[in-house]
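Some notes on the structure that comes next.
The complex appears here without one of its protein chains, the remainder shown in place.
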Amino acid sequence: MQRLGALIRKETIQMLRDPSTILVAVVLPVILLLLFAYAVSLDIKNLPIAVVRESDSVKAQSLSAAYSGTKFFVVNSQPNRQKAYELMVRGTVRGIVIIPHNLDKRLTSSNLGPMVEIISDGAQPNTARFIGGAASGVAQEWLAQSIGSKSPSGLFAQITLIPRYWYNAEIESRRTLIPGAIAIVMTMIGTLLTAMVVAREWERGTMEAIMATPANTIEILIGKLLPYFGLGMMATLICGALATWFFGVPLRGTWFGIIIISSAFLVPALGQGLLISIVTKNQFAAAQLALFTGFLPALMFSGFLYEISSMPLPLRLLSQIVAARYYVDGLRTIFLVGDIWKVLIPNIGFMLAIGAFFFVLAWRNSSKTLDNK
Amino acid sequence: MAKSKISPLTRLINFLFSPILRAQIVKEILCTLRDPRSRMSLIVPPILQLVLFSFAVTLDVSNVNIGVLDMDGGRQAQEFLTTLNEAKFVGKLYVVHSQKELENQIETGKTIASINIPQGFSAKIGNREPAIAQVLIDGRRANSGQIVYSYIQAIASNLGASTAMPQGPQPSSIRYWFNPALIYQWFTVPSLAAVLVTMTALGITSMSIARERELGTFDQLLVSPANYVEIIIAKTMPALIIAPLMGLMMIFAAIFMFGVPFNGNFPLLVLSIYVHIFAVVGIGLIVSAVSQTQQQAILGMFTIAVPMMLMSGFSTPTENMPQFMQYIAEAIPNKHTLLILQGSFLKGQGFADIFRNLWPLLVTGFIGLSAATIIVRNRLQ
Partner (left out) sequence: MTENSDSSIALEFNGLSKKFGAIKALDNISAQIIAGKLTGIVGPDGAGKTTLLRILASLLRADEGQAKVAGFDPKTQSDLVKDNIGYMPQRFGLYEDLSVMDNLVLYSKLRKVEAKNAKKLFARLLDFTRLEPFTDRLAGKLSGGMKQKLGLACALMGEPRVLLLDEPGVGVDPVSRQELWRMVEALTDDGMAVVWSTSYLDEAEKCASVLLLNEGKILFDGPPDSLTKTLIGRSFLIDADENDKRAVLRGALNLPFISDGVIQGSAVRAVCKHIDDAKKIREHCKSQKLNLKATEPRFEDAFVDLLGGGPGGHTPLTDNFDPISHKNEIAVRCENLTKVFGEFRATNDVSFEVKRGEIFGLLGPNGAGKSTTFKMLCGLLRPTSGIAQVAGFDLRHATRKAKSNLGYMAQKFSLYGLMSVRQNLDFSAGVYGLDGALKAERIAEMIDAFHLKKYLDFSPEDLPLGYKQRLALACSLMHRPSVLFLDEPTSGVDPLTRREFWNHINGLVNKGVTIMVTTHFMEEAEYCDRVAMMYGGKLIALDTPDGLKASVTSSNLLEPSMEQAFIALIEQVDAQNGGA
């Protein structure tokens, strides 16, 4: 116990003296949270579109005004189609709405064609689909209003769906993204930083000196990992506090829940970092491996930006061994729903299992001798 | 006269091909590529990732589970559910018998959305009256939820429209230009290629000065007749050689493996790739020049690369960022390169349009390299 305490103390002092630790544990979380709160948003608004109004009728003007009136679009009025097409090729506008010259006639007949033509820039499919949907929604609403004032029903059955977004009624994407950002930060601390720090001890030869003392492997490993566990928890709490107090993410569960699930995530994250450092024993290679096996999967396969269920089967299977996926799921539940143990316990179980796997591998690869150096 | 005319050119050639610069360029390339293991670790993971992530990175939604509580049971409600069940975005349709069960499924994440069809739904549709149904969506997956909701809505309005009488007006027609079927990979693959090439170039350059500092070879270099400009020029070379080649490989993969149509000017795209790497290298060398150790360089690179990727418009549109962030984004090479790639692949943009996104890259590159040169020079205590 005394040896362990000494090792932990040493590691903590080192950790706190290194400016790059602070960079990763404090500066990076703040940058990431700021980005997710303000820059990276899946909520679509202010998209530039061109409106070509070929008719001067009162109705055409009213329809055109309906487009200017929504928060979705920033309207760029263009005199003719050609001009608008050019803008779209150039990328200045993301979509075009054409109000035809015979709008008034088209409103009374179904044979003359649609009352608005919408062209959307398919180069960015997600945005394109959104523009298509929103622009046709505007048209439909305008039509319903202008016709509806005359005859309330009868043209066709209008099915109205009433959406209710549970846990996130305002549909703010930052609420769902910030837990993902926390997972990224924790992966950086748990996997990347740990891998590099342990690899550095091999490079500098301090590992050799420590190994020649009576301290045993378990003490050395725990002494190395516990401070980073602490650092990870600290970063989580910083992130959590920023998220709830500054970025308006509700915390419907408890801090206790956050601490439990974060502790569970740190087990596989640290295990992976340790394994990487034991396999590589050199900082550059450790960083590369941590980047490709830790950071990028956490970004891509954790379900925080991209829906896992939409991926092909092999990738879905692959995502099963990405611990960040369970962490993101658990954190989102704690923030937005509450401490739902039905959800959290399986997640914790998976994370611990993945962690155990890494530790067993690390254990088998680390012998106390320098033979495999 | 003739002599004075030639001399600047000769000087340029002598400068470009001076043995001093040549030796350094060869050194940089060998240090990056000679070791087969580092060669593999440089080239294989990005290619592998292009393939892997091309399938993963989609904001499209498919294969999600939907819960249904049908309190109506009429023909139209059945028709609605059948269409839903056949839709490609739905994985499983869970039919339940109580509101509680419906809610429970959402809470545990079993379903992403649930539809509650009230009594009288079919009757109202039969009478062409407005009908109402409730959709519960899991706000934890707000983005996918919104997309799922839009799909359900489309099915519902089609169902409604199918009851229309022949003489009503058609509200709108939608065409998707450049990508009529909205195939997601037409967007993802070229953009991912840019992300991966950027990461590779940043990785190579951000380590290069820091590594020489740590190993002590940098002093050796400073003592030699090589000057700072030459040192920096040589340092840009490995990335300028490897990254564009990788970019080309990925572009061929995009065209021939993923079937992304290429409508633009190919030489122009190649030029753009070089300019892009030039800009990235400028940023990477600043990181390297500032860092004292490799660890600082790696962590510094990360701190820059992550926001760079997030603000580039790859995962979210740049237009909805606050204005000041949009100004910052102008300095991010990927922001412009994504537009160039889309312009070249799908839109068939010409030089004038490409150039609008090309010159900011040149500016970033020149500022970056000049700053790196100045930092290296001033580091001398």
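Going in written order, the chains are labelled A and B, and every chain counts its residues from 1.
The working rule: a residue touches a chain if its C-beta (ideal position, glycine included) is under 8 Å from a C-beta of that chain, and two chains touch if they have at least 3 such contacts.
None of the values given here were measured: they were computed from a predicted structure.
Summary of contacts with the chain left out: across B:220, B:263 or B:292, the touching residue is B:220. Only one residue in the set A:210, A:279, A:315 or A:340 touches the chain that does not appear here, and it is A:210. Take chain A: the residues that touch the chain left off the picture are 2-3, 5-7, 9-10, 13-14, 17-18, 204-206, 208-216, 368-371.
Residues of chain B in contact with the chain left out of this view: 18-20, 22-24, 26-27, 30-32, 34-35, 38, 215-217, 219-227, 380-381.
Quick note on the criterion: only the chains that are shown with their structure count from here on.
Rounded to whole angstrom units, the spacing between the C-alpha centres of chain A and chain B is 14.
By the touch criterion stated above, chain A contacts chain B in their complex at residues 19-20, 23-24, 27-28, 31-32, 35-36, 38-48, 74, 88-91, 94, 106-110, 113-129, 132-133, 135-136, 139-140, 143, 153-169, 171-173, 175-176, 184, 188, 192-193, 196, 200, 283-285, 287-288, 292, 295-296, 300-301, 303, 305-307, 309-312, 315, 318, 329, 332-333, 336-337, 340, 342-343. Taken together, the chain B residues at the contact with chain A in this complex read 41, 45, 49, 52-53, 55-65, 91, 106-109, 112, 124-147, 149-150, 152-154, 156-157, 159-161, 163-180, 182-184, 186-187, 203, 207, 211, 294-296, 298-300, 302-303, 306-307, 310-311, 315-317, 319-322, 325, 339, 342-343, 345-349, 353, 356.
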